[in-house]
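Let me begin by handing over the structure; questions about it come next.
With one protein chain removed, the remaining protein chains of the complex are shown where they sit.
Every chain is named by a letter (A, B and C) in the order it is written, and numbering of its residues begins at 1.
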Amino acid sequence: MTDFLTKYAFLIVPIIKIAILVFIILTVDAYLTWIERKVIAHIQARWGPHRVGPHGLLQPLADGVKFIFKEDPLPSHVDKLAYFLAPFITLMLALTSLAVIPFGPQKFTVFGYETHVGIADVNISLLVLFSITALSVYGIALAGWASNSKYSLLGGLRSSAQMISYELALTLSVVGVLLIAGDFSLRSIVVQQSSGHGLLTWNIFPQIIGFLCFYIAAIAETNRVPFDLPEAESELVAGFHTEYASMKFAMFFIAEYTNMITVSCLATILFFGGWLSPFPTAWTFTHYLPSVILIPFGIWVFFDGIRYENLFGRLMLPGVGSALVVIGAALAFFPFLNDAIQGPFWFLAKVFTFLFVYIWMRGTLPRFRYDQLMSFGWKFLLPVSIANVVLTSIVILWRMH
Amino acid sequence: MVPTSYYLILSAVLFGLGIVAFVFKRNIITIFMAIELMLNAVNLAFVAFSQSLGKTDGEVFVLFVIVVAAAEAAVGLGIIILTARNRRSLNVERVDLLKL
Amino acid sequence: MPILNHLWIIPLLPLLGSAINGLLGKDWPKSTVNSVALGSTGLSFLCALEAVREFVAGGLQPFRREFVDWIVAGNFRAGLDLQLDQLTVVMLLVVTGVGFLIHIYSTGYMAHEGGYYRFFSYLNLFMFFMLILVLAANFVLLFVGWEGVGLCSYLLIGFYFLRKSASDAGKKAFIVNRIGDFGFMLGMFLLFRTFHSLDFNRPDLKGVFDQVAQAPADAMGQFGILTVAALLLFVGATGKSAQIPLYVWLPDAMEGPTPVSALIHAATMVTAGVYVVARSHVLYTHAPTAMYVVAIVGCATAFFAATIGLVQSDIKKVLAYSTVSQLGYMFLGCGVGAFSAGIFHLMTHAFFKALLFLSAGSVIHAMGGEQDMWHMGGLWSKIKVTAWCMLFGTIAIAGFPPFAAFFSKDAILAAAYGHEPAGKILYGVGLLAAVLTSFYMFRLIFLTFFTEQRYDEHHVHVHESPKNMTIPLMILAFLSLTGGWFALPALFGGKDYFAEFLSPVFGSAEGAGEAMPASLEHILSVVAVVAATAGLLVAWRMYRGKVKRGTSEGLHKLLYNKYYVDEIYQALVVGPLVWLSRNVLWKAVDEGVIDGTIHSIAHGTAVVGDTVRHAQSGNTRSYAVWVLIGAVVVFAIIFWPVLHPALFGGAR
Partner (left out) sequence: MSASLIIFFVLALLAIFAAVSLILQRHPIHSALSLIVVMVALAGLYLLMGAEFVAAVQIIVYGGAIMVLFVFVIMLLNAEEEERTNFSKMARFAGIPLALAIAGFIAAAIARNAGSLPAAEPSGALTSTKTLSNLLFSDFVYPFELTSFLILVAILGAIVLAQREN
């Protein structure tokens, strides 16, 4: 048995990792929707979901069930192949793009097969990422075209044009970082940002322009507010996925949130030092920060849960709270866990920040007009990112001599 | 360990298919795609040679080919759009007059 | 600065005047145009005088300078080369002086005509070309002047271009001159081909005349290169100087304004032919046959034209034919070897013929445009000045002593008399012509001034011309009186100053006149006077008191219709030419051959294209297949060795 495992570890371990990652990502997506609705609700002075489960915590599950069991009508005169292909392509690419992202520094060995946090460690991972995102246009374009509907078609056209346009800016804005790192591998980009002095050596400082360009372009790439014209409900009902229902719609949905996560990860890695702690390595006490955050949060959830109106909540929330406290304690008391959690903690923290910004923007910013969008992308974003590249290379040359 | 000749044969086959497509498709866009297909076949040959000869020049050529293809696509598709607008047809056999 | 070194100024001034008047003068007042035209001409006259003074002061050394290179091709060089020797001096003074006078006259004569500025622009242009002609030191430049004066003559004859007869006359003059010029050009080509130069004389003795002087002369009746060249040049001369057979344009040229007739068709341009013959005397003396032809043609023309002049009724026509006949005299003189005499007559003729024309113009002016002598008569008392001047001119041309023509014509006749072999005949004909000359001139005088008036007082009121017309008349009258006195001493056994002045130019060419003894000289002059008197008497006999237009029949009719020469030319030359051009050149050659070829080529192209275009179906797929075929061929060529292991084995 074990020798079988060790023999085929190079197959088995990645499969396991993939399974885990997909599970995590889907869950996160689901709860990301919950968070988004809550946050926006509070921004708009509403409660948001709170019926299904305490604080609506079970809402995502209910949504999932609904998606699965809902009827899936097939519009007439659709191009079947493309119609079915589109959501799969989108979701597949979205999930695949996560495969090259490293979540943590550690290497560990399973069945004598050494591996690390994150699925694949390609030495051109950034290029791979970009190729995958490049392909992700097809999902939307095909969806829009296949479903034989004006709104969809317009949405598809818009989104494909928009994504092509902003892909340039996206790619160019990263070139600065690449010039500094001199490598395509995300891992080595992170490592290159690591030096004893914490956040001082992150790319964000030399590459602030690049970062802004990147982030804006990334939002456009993911079709999020304020660049969500492909699904501008005021004009196009729901844009390219107007004709989609139930699980196929869910696929687009999941893909969108997955892309958000991917982009946030990318921003974290490229500009914010990935899993690196913002504090100097000398400050070892900061290693207890996860516990310091988790334990009070758990306690707060515990006492908040006791006073919840219905019994289910009074049972569930304290459980969650105590679980959090236990985890925090464990992280504090077991050194190897403590070490293991450092990278992921910071990484997830940063990613979560970016996701929050996403939601925040959706709650606050109005939508662009299409011509504004295009002229902004071509006439402002692209030149600025090019200028950034030129500037960076000049500085680097000057450093060389 | 894949013999280079395999790659070359593959590229030859793709090229031939490209020719066939070029001659037998009527839709002007598809014909354009056929050209792209042939370019790809050539690229494959380039890379195969550059690998087997241990030189990187072939890959550089591939990059150039890709750039040319991009430019070609930009202009060619523009022309195609104009033609389609003027002739209301994408069938090259129906677009056989020099004047509008 | 010595004007000689800037000889080009003399012709340049009229050119400037012409340009200024022609380009800007359209809206200028007459006074401004006058000042420009007269100023330029007068200045160039003064410059000419100054140049002559320097020339004389410089010991009469022939002056020659190449100012600007114009054409340089291979061994051929033609430039703006001007020269000044005695012959040129004479011509220069005549042209500028008489030209200036006629300019003054024109200001009066043309005062009421339209196109004033145009007229003076043309006139100045003519002066420019004429000066170029006389100053030229090589045939090419001379030809430029030659053509230029032809052009101006065309422009000025057709000055009243609204009148069809005028424009026709202009065209006629131009075309007839072309014929002559063709011969002239052939002569030039022949000379260049022979002597590889077109300069007259060159310091390095490579000029045409230098070489001709070295060359052996053709024998009488031998048509060597020199003879042919001389004859060809003479063809040009007959064209320009209105000799048989090309004289027909001159009478028609009277359509032009009278000053033009005076300046161009009497005094200067028509004498260009004589000038050329005299200028190339070296050539002619080396071609006795040509000389002989010149003499005969001149003599014949003198007589022929005189006969026609007998019966003309248009006052200007009479003068025109008399001009032709006088030119004939000049050629006679040149032909018999008395070049100086010819030039002498040229000068005097310039004076009195200009005088006659201008007086005629004055008469016409007085008669309000009437030119027919049969509608004049009895004008003597009314326009005295004009009448006197005209009388002076008439006496002068008739050859009464001591007027100019007496000396010049006498010299020519004397030279003809002494000429061998046919001198006597030439002399006789010339004498006869002299009789006729005095006859028709006095006929003109009587018909115009003395017989009773044949016009209606109420329609024309006769008035004397203004000062600016009469004063030139007087000056010319004076000149035609004294113009011949250079030769006065010759009568008394002295020497002919004019001939002596010119002798450095003609030098050896002379020789006819001096041979004979003074007694014979006297006899000949007496005979000439007698002849003139005879003509006068006959005229007086026929035209006095009441005269009426004679009914023309027989000889009179023949003469009145100018021997039907125009009609003959029309029938023999013009008609066939027109027929040829219309039926052969136009219908057959142009439309048939040329257009036919072009059309057939075009049609063939169309046919070929029509057949081939089916390959150009416009169907892209077909094109693709064509490309494919090409590719297959290329591959076949490239991979031939691959398909041929025998060939390929070595390469592997």
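Throughout what follows, a contact is a pair of C-beta atoms (placed from the backbone, for glycine too) under 8 Å apart; a residue touches a chain by one contact, two chains touch by 3 or more.
Note that this is a predicted model, so its numbers are computed, not measured.
Note that the undisplayed chain, when the full complex is considered, contacts A, B, C. Only one of C:His6, C:Lys171 or C:Arg621 touches the absent chain when the whole complex is considered: C:Arg621.
Between the chain not shown and the residues A:Ser160, A:Ser173 or A:Thr242, the one that touches is A:Ser160. Those residues of chain A that touch the chain absent from the view are 79, 81-82, 85, 123-124, 127-128, 130-131, 133-135, 137-138, 141-142, 144-145, 153, 156-157, 160-161, 163-164, 167, 171, 184. Residues 1-10, 12-21, 23-27, 29-30, 32-34, 36-37, 40, 43-44, 47-48, 50-54, 56-57, 59-60, 62-64, 66-75, 77-82, 84, 90-91, 93-94, 96 are the ones on chain B that touch the missing chain. By the touch criterion stated above, the residues of chain C touching the omitted chain are 617, 619, 621-622, 624-626, 628-629, 631-632, 635-636, 639, 642-643, 648, 652.
We adopt the following convention: only the chains that are shown with their structure count from here on.
At the centre of the protein atoms shown, by the Cα-centroid criterion, sits B. Looking at which two chains touch through the most C-beta pairs, you get B-C. The geometric centre of chain A is 36 Å away from that of chain B, both derived from CA atoms. Residues 19, 22-24, 26, 28, 31, 92-93, 95-98 of chain B are the ones that touch chain C when the two sit in their complex. Per the touch definition, chain C reaches chain B in the complex via residues 617-621, 624-625, 628.
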